Each structure stands twice: as C-alpha cells, then as structure tokens.
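Supplied in structure tokens, the structure appears directly below.
Complex shown without one protein chain; remaining protein chains in place.
Chains: A, B and C, in written order; residue numbering restarts at 1 for each.
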C-alpha cells in the first residue's frame, strides 16, 4: 500500500508514523521523506508490501500527526483523466497508445478538442471525442462549454496535451492542482507564445519542454519535469518545432508517470518529486 | 591547413573555392559549410592535409569570391588569452591546468582579478596575476585600469572566467567579439544577478550554463555553448551553486575548445559552430 | 535535390563535383563531407535548393568521379518499409502513429508478427498485418514464409521493431543493409538475450538502446544511433525493462529519421551519419 503524508515538521514524526505501521505489522519497502527546512514542512511517501484496514490506519496516523496533516492512503491507483487538445497529435497519440495497452497508469475518459482534426485518432482508439470550438463565442462561453463537458466525466486530472488556448483564472481556480500542461520550452525561458521562434531568434544551443501544474499565472505553475535536447545553427524554426515535439512527448509522458504513481507533492509554487 | 570563409552566398561558391584548392593540389580532409538562407550568407571551414603558400592562396581565393568575403587562412593556431576573474577558482583553475599541460589550445598571458584571492593559484602555475580593485574608484577609472593592463599583453581573446563586474558598453566596444563570458544559467532564463536564487525560487528541475560572446546587452551576446544538469527539491541554493560550478567549468572549457580550433563563426547575434 | 556520393578519395573531388553542380546553376544549401583517411574513402551528402535533369547530372558526375563511385541522386524521398514484430507494442505503435500522420518520412507497407497480439493495433491504423508463427516448423521454413510475405511488398527497409527471433545468415544476406534492428542495450555491452537481466545483475547506472543494421553477426552490425538513460539501485528488472522501452522507442525513431532522410552511409562495419 501507498501512504502519502504532508504536514508541519516536528521531532519524532517519522518515529510516530512508522511506529503506527510497525504496530500493524506493515513492512516498509520504500520510504521517501523530505523536509522543507525553511518552511518547516514534512513530506513522505511510504510503500508497504502488505495491505491493512485503511480507515483504521488513517485514524491511527491522524492521532499521532499534527492536526493539519494531509494523509492519503492508497490514493486511487488508476487515475481518470480528461484531455484537452487542439491540432497537434504527438502528445495525444502517445497517451492514447499507452492507455490502449494499459500502461498509462491512468484511464482516458474523453478528449475535448477546440478543433476537430484529432477526432479520428480518438475514434480509432474508441475514446469519446468532443469538439467544442472557441470561435464565434466569448471566452466565458467557451470555457463554460468546456467545463460542462469536462464535468460530464469523473476525473482526477485534466491534461492539456497541446491545448493552445489560454485558460482564464476563473476556469483554473475551479480545478486547482488538477490541470497539467506541457509547455514547449525550458521554462522560465521563452514564456508565452511562439517559444521556438524566440529560441531560434536567440540562437540557443538547446531547446526544452516543461510539464507543470496550471495556475493563474501563465506558464508559472509548479514544474514537474523538464528535459532538453541540443540544437544548432542548422535548425530552422520548423526543425526546432519537430525536435521539440519529441521532447514535449517524452516530458509529458514522464510527468504523467510520476503523477499517476503518486510521486509528486506540491508546496507553494514548487513540486517535491520522489522519483525512482 | 585551415581555411575559413564568410561571404554573401551565390551559385558556384563551393566549386570556385575548391577549384582553387584542387589546382594547388590541396586535398580536403574535412569541409563544413552552412548557408543562412534567410540572410543569404555563406560560411565554410575547410581543413586540408597539406600546406601551401598562404598569401598566394589568399589572393587566388579573393579573386573568385565576392568582394566582401572574409577569408582567414591558417588563423593563429595557438591563441593568446587574458583572463578576468573575481574570487571563484573553478573555471580559472581548469584553464590554468590545461594551459600548464599544453592542452588548452591557447596560451594564458595573464590573469587580472578585481580581488586578490586567486593570485596564489596563478603564481603556482607561473602565470602573471594583476590585482586591480574596483573599489574606491569610478567604473570609468576601473575600466581604464583594466584596459591598460589588458593592452600590456598581446591577446586574441579576453575570457571572463567568473568575472563578476558588468563591463560598460564603451569597454565592450573596444574589444568587439573578443570577450567571452560564462554565464551561470541556461540563457535566456535567469538573465542578470543571482540566477541560482531565481532558479531555486522557480523550482526548476534543471540548471545550466551558457558560454557566450559579450556584447553591449547584458547576457545577450551570441551563444557558443550551453549544457544543463538535473536538480531536484533536495537542492538548496548552495547545492545549486555547487552543481552549477561543475557545469560552468565544463561549458566554458567546451566553448574555448571550439573557439581555439576556429570552429565558431558569428553572424548577427548568433553563432555557427562547426562541431566535430 | 539530394545527392549522395561515396567513392575513393583523391585531390580535387569536391571541386569536380561542385563544378558540375555550379555549371548546372544548382545552389548548394547544405553540404556534408567526410573522408575516412585510413581507408581513403570519400563520402558526401549535398542538398541543392533547385532541381535539374537527374540522368544528365548522373552522367556528368560519373564522368568526373572515380569509376567505382556510388552516386545516388534524389533517392526515393518516401521509403517503403515492412515491419517485423513479436509482442511488444511500443516501437510499433510509435511508427504506426507517425505513419498515420505522414511524419514518418516513410510509408509502412505491412506488419508481420510471429505472434498475433499486435494485429489489432495494426488494423486500427488500416495497416495489413500478417501472422506467421515460428512454432511447429523449422527455422528454415519459418524464414521462407517470412521472406515470401516480405517479398509480396515493395520495400526499401525491413524494420525489426522488437522482433524477438534471431534471423539466420542466409536470411540476412538476402537483404544486405536493408534490415534495421533496435537492440535493448548500449551495445557492445550486454550482447544477446536478456540484456536488462544482465544490466541489473551488473549494477550499472545507465541503460541504453542501440539501433543498428543487421548483419550476420548477432548484434554486431553497423550502429546508427545510441542513447542512454540513468538508472539506480531502486530499479528492479521490470523497472529497467519499462524505462528501456522509452529509450528503445526514441532511439529507433531517431535512427529511422536519419535513415529516411538519407543521412546514413555504411562503410565496413561503421556508419557515417550526417546529422543536423
């Protein structure tokens, strides 16, 4: 079983937690722990080989932890997700393939596109696709339609798999820490539109991609994963875009894996990622 | 021998150039060529296994190339450099060691520091060190003293090996495309002071370093080389600085190698780097 | 247009070739050239922005090059490929998706599997799938059936996208330099079966993948592309296999891109790869 704990730090926390586990005869196979010393916050991810009565364990842990402790035992092992897309197929297809072969670690409920071009690939994988255009309507109306369609599904996360519309703060607030974006640059370089154009113009020797939680500030949410690839003077903007798609796909896949395995904690504007 | 050519592009350029070489019985071992299609500029780096009369070859190439052509034959094989430093030893020492064992591909003429702490390491390697403080004097006076000391040496490049003072445009203009800096971030992310503080605060998952030519705009000159290393939530600012030093050292070493082997062309605000 | 040349090296080769091109008013946008100095062999890949009469150009180049010269002008821009697979979906799906969206740079003619499990994914993408079991028949019979089915298609390359049977020398000889394999290790480490088991047992800190031409010696053909990812003590064999699939997929995709763009020359047991 997996146990996630986030709370104020104090002496004896690990002893208290693991004492509860030992009393229930749970052997700890893997334990990752982090203390943000400045903020005095404690984070832990504990994996036990055995299972036990979850509610009892929850109560026992609650009894030994600070009152504000955030305890999550056996979080949903298979997350449900809804994808928002525009026209680019590379991230979506990668997710659909993994979903199809049951290796995504999550279950794709539906795909919503503000263009219809990706409907075909979704149908090939028997995934519901909803076309909601942003044209000829206010942003407010567009987002209300999105929201209504999203809320027709049970979901843990909304994945922006190259969704090229900026969501308003009011939309984002409805789904706090539930929206994940893949940004086509090594943030915080090249915030905003046309990062590859910016990168080409600046003559950088590497381009990257960043998977992050979406918050109210554009491209400023907590970063989950970043990777880069080298480029050089022979890369035109189109070549950078092509190369960028490979890294976007890889970074989003990695971030989702971490997320779906419950390895990511968010605190203030940063993540604690208990990687392998 | 090495031949570097930069000129307006036109049909037949390679044929014209290599025709001259073939007529002189020079075999081309390696040829790298790039055309900036938008700007219509041609760049080439040609290596021949044989030597020939340089002045004659220069005239013959001039005769077949556009009038504005920039032709450099057998550029100085061992560049002379002057280093500017402040307090950090890691880049300087790496350069001094390579210089000492004759693997730098350049010859260190002198080191100038605005603090005296690195005098000792220079003396251990028999390299002249000049201490020029920036304190209690105007920036103008400081830079005049620097300039005077630099100009006491013959040099091809001035290397800012963690020199922590911003040079004024008038200083930089005196040494156009002759000053190389190592910046402690993956530019254009975290321009300016305290990039590691910025990186830590933003919660990035990678930090980098950038070696670039110094131009009037701070941290905006043509980029020669960039590399990154992964970081995570366990890295405090001090840990990032330590990790950053490793990558700064490596990036500057790589950039200098490229530079000293005459593999770098500059055009507008970008570099063409003919790597291995 | 793209021109590929491989021949004995001699003085004046580039001048002769580019002289022909200039006389036909062809502007060279990109030219990559390599001389294997030990073997005295010349390789070139030239890209011109203009087109011209191919047969005439071929004759003119032939006239100025050594008799044994291998000249290829405008090689098939869209290669045709046949895939051989067993049970693993990750490489196949990646190729099918790119093929479907016309970004593979090649056209998948058919997939042949020695198991039937990947038939479904092929059908979802309207790609013919042929199931040819290796069971209850001799290797010779199995390979004859394979060969017959492969030869039912026009193809430039046979891609072993995780085909887990070893092909006999007589099979391989029929398709010299036309079979590409993705090997699940950083060759030449862990040649043969179960490389991840070997890697886990050895306690390596990185695992890799290698795309290579198939020759008679198992896992010994010319290497096109290699990449690695870090692993650590927390990775069990299963985790290594999962991580390995990501890198296998990426390495095969990169190798095929290079191949389909005519950037790979083979000489003796090595490749010359004119990358970006």
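The definition used in the following text is that a contact is a pair of C-beta atoms (placed from the backbone, for glycine too) under 8 Å apart; a residue touches a chain by one contact, two chains touch by 3 or more.
Given the structure is predicted, the values throughout are model-derived calculations rather than measurements.
Considering the whole complex, the residue from C:9, C:94, C:143 or C:225 that touches the absent chain is C:225. Only one residue in the set A:25, A:102 or A:138 touches the chain that does not appear here, and it is A:25. One chain of the complex is left out; on subunit B, the residues touching it are 30, 89-90, 93-94, 97, 100-101, 103, 121, 124-125, 231-232, 234-235, 239, 242, 246, 250, 253, 276. Interface residues of subunit C facing the missing partner chain: 34, 36, 186-190, 202-206, 208, 222-228, 232-234, 269-273, 275.
Those residues of subunit A that touch the chain absent from the view are 9-16, 18-19, 21-22, 25-35, 37, 49.
Note that only the chains that are shown with their structure count from here on.
Between the CA-based centres of subunit A and subunit C the separation comes to 35 Å, rounded to the whole angstrom. With each centre defined as the average position of its C-alpha atoms, the distance from subunit A to subunit B rounds to 40 Å. Within subunit B, contacts with two or more other chains are made by residues 34.
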